[in-house]
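A single protein chain has been removed from this complex, and every other one stays in its place.
Entry: chain A
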C-alpha cells in the first residue's frame, strides 16, 4: 500500500477545499479597483464586407468610456498559427492574417468587430446595440466540398481555393500504398464525418487587462491553459509588448479541454483598452458568445480504406480527409489534423503501408482547433470503424481481427509507417483485460433479457493509442512548429525546509497541486503537506508550455524530477561538508543525507537551513541557497493505449440509445494518483459519449449557428451516462522519461466514440438490419430510427 501523499496513493485533493467552499478564484471573480467593463459586438452574418462602422451614438451612451474597432488595431500584428505545415507539393501553407478585431471583412457569425468599454457591463452591452455598422453581406461558405470547388467565393480574398494546405503523410509512401490496394484481395471503404464539437469548459472565458502607467507594465488575468504561451504570442506576434513588461496570470481556470490553449483577440483588446483608459478593463464571456467564439473541435469529413487479405491481415490503409479550419487559423489548428492525426493512423496495428491525405479548408464558421484528444480521436474513430466494417465483411470476430494485427509485445521499440517510434506497449494485455472485465460470456443472456423488454442490445469494441507528452522540440521544429515543447520546474527549498515548486504546467481540473506534491514528497522524502505547487503566473514560474495533450506529468513532472536530482546533488555536497565526509560517501534516502555505512546523518531540513544560514558551509566551492530549475525536453512522445468496450440498448420504437455498460482497460504507464487518473478517464469517456450520441455543432447554409446554447447543443448530463468500469492495471512504463508516465487526460475522449458507434451498429445488425454499416455521429434517436427504416 503506498504511503498517503506519496507515489501511487489516491491522496485526496488539497485544491478541493477552496472549490467546495466557494473560495476558488477564477478570472471572473477578480475585481480590480477602478475596473471598467468590456463588451464585444459580434457579427450577425457569416460573411460580409465592412463598409463603415459608426460608433458616434454609442460613444454618447451613459457610462461609455471608449469604443474600439478593427481600425484601432491596424498597427499591431495578428494572431499567428503555431504550426506551419507543408503541402505535399512542397509549398508552405497559406496563413491568412487574424486581426485582434475584424477589419475589412467579418468572416463568421460571432466574429468580433467592435468593443465597447463602459463603467458597467450592462452599459457596455447597451452601447454595443447603438453601434451602426454597414456590412455588405456576402454568400456564406459553409460546406467544405463547396469551399474547395468554388474559388470565386473566398473566406480570405488572397486564398483562392480556400485550401490552406494539401498534406500527404508520408508522400513518398503514396505510390506503394496505392499499389498495395491494386492487388489486395479485399478492400473495405467507409466514408464518415467526425462531427464538429464545442468544447464547453463550464467556466466561460474571461480576461482582465491592467496597464500600470507608472511603470509601463501590463498585467493580463485570463482563462488560459498556458500563460507563458499566451504571453509569447501577445509579445512576439500581436502587441509587441516586451515579455518583461507583460505578466500573464491564469488563476483558477474552470476547465479547458483545449479551448483555452489559444490566444484570443479579446485578450489583446482588453490590454489595449486598459492602456488607452489607464484603468483595468474586464471582460467576461457569456455562454452564447462562447458558442460563437471559443475554438470548436473535430469537423473532419473522411474517406478511409483498409486493404486486407482474406484472413483479415491488414495490408495497407489510406485516408482522404477534409479538415475544417473555420474562418481563421487558430493557434494549433493546422497541426491537429496533420501531425496529431496522420501520425496516429497506424494505431496499435502492424499495417505495413499507410498514407494519409488532409486538405485544410477555410469556411465562414468559428475557427476549429484542438479539443480533448485533438486529431487522435479523429484517427482512432476512422480506424476503429473501418476495422469493424472489415471484420464484418470478412466474417471475422472484431476481437480476433484486432488481435491478429496488433503489434507484438516483443516488437518494441516499433517504427510505424507514419513516422512514430512507439517505445513500449502491450495491446494484447489491455484487450484481454477488457474482455475479462466485459463479461463477454454473459452477453447473450443480457441480450436476450433486453429482447424480452423490446430492446436491442449490442456490444462495441475499440482499441486506441495516443501520442502524447508532445514532444521533442527539435523534431516538431522540423515539422513546422513555431515553439518548443519542453516544460520547466523550479524547486525552491525554503530555509526551514518547506518547499515551493514553481511549474510551467497549468492545472485547470487535473489536480496538479496534489499530484505534483506527491511526486516531490516521494522523491525528496518529505511530507507532502510541506510542498506547495505554484503555477499560472508568468512573473513567478519558469517558462513552461502549459497543459494540454496529456503532457503535464510526462513532461513537467519529468522536469520536476530533474530539478529534484539537482537539489539532491547539491544537498549531498552540503552534507559532505557538514558531516566531514567525502561527497561520494553521502547517500540520500527517505529525506536524510547520511554517510554510507555509518549512523551519521543530516535531515533534509538541516541541509536546507545550512544552505540559507551558511555558517558551517563550503562557501569557497558552493553557492548558498537551495533552489534549482530544470527544463525537460522529451526524447519522444509517450504512447498510452487501451481497449474500450461499450454495451448499448437501442429502443427500436424511438431509435434512442442507452449506454448500459462501459468498460475501459488502459495502459497509462506508471500512475501517481489512481483516484485522479480514474477521474480523468470518467470525464473523457463522458465527452466521448457526448460526441457519439449527443453533441454536434450545426450551421445552416447561411452560416448561422443553430446550436448556440444549451437548449440546442446537447451536453451529456448525469442521466445520459452510466457509471463506468475503469482499469489501469496493465502497465508498460514509458522508457524515456524518469517517471515511466504516459498521460491519461485524453484517453476517454479518444477511445470512446468508436466503441459507442460500433455497439449501436452491432445492435442493429444483430436485429437483422443488415443494410446498416454505419451511422454518422451524433447517433441521435432520429438518425438511428431513420437508419432502421432502411
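The rule is simple: a residue touches a chain if its C-beta (ideal position, glycine included) is under 8 Å from a C-beta of that chain, and two chains touch if they have at least 3 such contacts; residues count from 1.
Operating definition for what follows: contacts and distances are computed from a predicted model.
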| item | value |
| --- | --- |
| Per UniProt record, name of the chain withheld from view ["Carbon-monoxide dehydrogenase small subunit", "Carbohydrate ABC transporter permease", "Aromatic ring-hydroxylating dioxygenase subunit alpha" or "Cell division protein FtsL"] | "Carbon-monoxide dehydrogenase small subunit" |
| From A:203, A:628, A:667 or A:746, residue that would touch the chain that is not displayed | A:203 |
| Of A:71, A:132, A:157 or A:286, the residue in touch with the unshown chain | A:286 |
| Contacting the left-out chain in the complete assembly, out of A:244, A:723 or A:789 | A:723 |
| Listed residues A:686, A:705 or A:730, member touching the removed chain | A:686 |
| Touching residue (missing chain; options A:558, A:678 or A:758) | A:678 |
| Residues of chain A (touch criterion as defined above) contacting the omitted chain | 12-13, 15-26, 28-29, 31, 122, 200-204, 252-255, 257, 286-288, 508-511, 661, 675-676, 678-679, 682-687, 709-711, 715-719, 721-727, 748 |
